[in-house]
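Not every chain of the complex is shown here; the ones you see sit where they belong.
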Amino acid sequence: MKTGLFIGRFQPFHLGHLSVIRQMEKECDELIIAIGSAQYGFYDKNPMTAGERMEAIGKVLRKEIKKPFCIVPVEDINCYPKYVSHVESLVPEFDVVYNTGNEVIAELFAAAGYEVRNFQKKVGICATEVRKAIAEGSEWKHFVHEEVFSFLVEKKIDERIRRLMKDESR
Amino acid sequence: MKTGLFIGRFQPFHLGHLSVIRQMEKECDELIIAIGSAQYGFYDKNPMTAGERMEAIGKVLRKEIKKPFCIVPVEDINCYPKYVSHVESLVPEFDVVYNTGNEVIAELFAAAGYEVRNFQKKVGICATEVRKAIAEGSEWKHFVHEEVFSFLVEKKIDERIRRLMKDESR
Amino acid sequence: MKTGLFIGRFQPFHLGHLSVIRQMEKECDELIIAIGSAQYGFYDKNPMTAGERMEAIGKVLRKEIKKPFCIVPVEDINCYPKYVSHVESLVPEFDVVYNTGNEVIAELFAAAGYEVRNFQKKVGICATEVRKAIAEGSEWKHFVHEEVFSFLVEKKIDERIRRLMKDESR
């Protein structure tokens, strides 16, 4: 039995993230999605709280993924040397780490003996881009799953992103 | 749609906890199980890490519960006045709080406008009792679901509990 | 010009505390009341939040004290060696420390060069006693200023203390 771990901030969760998770589903028996920087929210680069991100991701995965998964908020501890054991203490046991371009994370988990698979290209979309599109009022629906689109609009998180990024650019 | 939240330490998850969750399943559409005191582990009163508890609970709920659920580690912040907003920031939106006897938690969530349902009697079993039985080598299998029993034995958490409680009593 | 500092937890503020402050008013030009353990609240030994304590003390001092005073919440840092500089960084400059029996506080501030005046006997009343009387339903009105009495009753903090201490004794 193989368990995969995917760490991201998911601000917001987009189709690139989903394609990594589809790949995990092919290769693993169980999936752990760790929501990093869990303590933040209402910042221009971290507009959604961990609870909101968990709710949005849960809506998508329940529709799209058949294998068992869990979604776990993981707070930043601003101390990389302890990061692997911090994650280990908060999530079920895992075997493979799915990484999308953070080389420090890759190095730390590899040094701790985990297999690390890099998917930077597979992701394609970048969350910064998505937030920028939302803030500028340009088209962003095609970047995300329809469940995420509805959730962001219904909870008025799109408006929050606009306000936060305007604040920032002043 | 109604979402229920159940906060516990689950050291370990026992059949009393499960009976509360069965009740939640009857009354709610979605279930959130919050693992409190998530940062602790390897203490006599908190022998399991949050990750271990999440893994054990997940094994049970996937077998016994049909409705969508999520299991979320929540660290203690040692500051009750901020506890409700701490929980709110980490889990999906919820409507009802299932409480098993912690009157402060009940008071705080009620003050914040949530419906609180108390299930102290329904739980029946007390986790302290279970840990004591494990530590003393008396029968404890009947307190927990078979998945939890296998998990604790396989990961040698029963032995850890014995060692930790012996340490304590010195 | 002389400024006095009085550090207490004020759970709750009682007539013993007030008598120390009256003494300070005779000896100093300005008064600083530091509310220690400010981050706690809803605990059996720390039932009131810092904000509630500040409000209660403010109501009394505005009636009873003529000289300028300020009331400042000071969080515990659980690290005595840094405590003096922690306090110094949060309150206006001061000359004399009024102490009611905490010998560590006395030693630390004296070591930092402050004059320390001890008032253990002057206080007479002990806050633990007051909380116990409230919890047991015996007479407690004579321990506190009438403003504190009204505040505790109106905000139902007396009931909270009862619930918290019952919880504890289980």
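Should a chain be cited, it is by its letter among A, B and C, assigned in written order, with residues numbered from 1 in that chain.
Methods note: contacts are C-beta pairs under 8 Å (C-beta built on N, C-alpha and C of every residue); 3 or more make two chains touch, one makes a residue touch a chain.
Remember, it's a predicted structure, so these values are computed and weren't measured experimentally.
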Full complex, copies of the single sequence (shown: 3): 6
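By our rule, only the chains that are shown with their structure count from here on.
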Category of the chain touch graph - line, ring, star, complete, other: line
Identity of the chain that, by mean CA position, is farthest from chain B: C
Rounded Å distance, chain A centre to chain B centre (Cα mean): 26
Where chain B and chain C are represented by their mean Cα positions, the distance between them in whole Å: 37
Chain centre separation in whole Å, for chain C relative to chain A (CA means): 46
Shared interface positions of chain B, touching two or more other chains: none
List of chain C residues in touch with chain B within their complex: 39-43, 49, 160, 163-164, 166-167
For the chain A and chain B complex, residues of the former touching the latter: 38-39, 41, 49-52, 54-55, 58, 62, 68, 70-73, 75, 88-93
Complex interface listing, chain B residues touching chain C: 78-81, 102-104, 107-108
